[in-house]
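Report on one structure; see the data block that follows.
The complex is shown incomplete by one protein chain, all other protein chains being positioned as in the whole.
Order of writing sets the chain letters: A, B and C. Residues in each chain are counted from 1.
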């Protein structure tokens, strides 16, 4: 199955996401991992808390992944986003894309994380 | 140390490369992994063999990494390339870049893999 | 005859302003617009009305327009500006 989407409180295991790809015909795997940045604009950050409209977030992320799969050479897309408390230095989001060629993988990975940030109903909230 | 470069016969452990980053001030980690593609242009591929001018490849990759570190927001660069026999579906090269923001990480990762392919004295050879 | 009812989900700043995460809105008529549902919601939670310019309506988990029609049993949400992903602008 070339698309996997998870929105959950569970820790993100990037190596497992990469290992799950079907590598048939794949020459490049691009991965983006977003981590809780500390310090941020000069201030210390202990954690962030994410809230999601989980059912819709999953549905939007599936749509975004399908759009990425429609691009030339793109074969596998896996997206995971955390909800709840995420400590500094820990991954809040990960996108893994497998494609025939390197620019296809890197460009599609950029597309998915950009669209996620624009469309997925997920919020950083106080607490 | 914000730059790590390895050119060796050893298997590439991408998770270890990511885990070694100093995450201070980092919001995004972009990773590119090149794997031996099978099938390739309709033909089955069992493995590729890489030869390197290792000392110069390390020196070029250090220079490329330093150029990437000179870009805004880029904090950490790690590059690893294998030599010798690499089986299909196995990583021959990996680039990991940590930066303050996502596009800085993704763009610098693209820069490093593109320059590596243009300048690093490493070859695919028969055998 | 009872009026048709839709479930309205409120997230993040919308939830905080309204003081609840889920509510029900009784429609003036079957096939009322998203806009009409918003107005009914704002009569009960007037503190939400200033948010209309920034929220995007979603019906049954897909973004829709303000003039789209709502049916009894639908799930409606007014999505405040999203901020998922890594903490980059």
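One rule holds in what follows: a residue touches a chain if its C-beta (ideal position, glycine included) is under 8 Å from a C-beta of that chain, and two chains touch if they have at least 3 such contacts.
Bear in mind that the values here come from a model prediction, so they are computed numbers and not experimental data.
Within the whole complex, the absent chain has one touching residue among B:5, B:23 or B:116, and that is B:116. The chain that is not drawn here is touched, among residues B:65, B:92 or B:110, by B:92.
Where chain B meets the omitted chain, the residues involved are 33-37, 40, 45, 48, 50-53, 55-57, 59, 81, 92-93, 113, 116-125.
Operating definition for what follows: only the chains that are shown with their structure count from here on.
Taking each chain's centre as the mean of its C-alpha atoms, chain A lies 21 Å from chain B. Rounded to whole angstrom units, the spacing between the C-alpha centres of chain B and chain C is 47. Counting partners per residue, chain A has 33-35, 37, 40, 113 as the residues that reach two or more other chains. Each of residues 85-88 in chain C touches at least two other chains.
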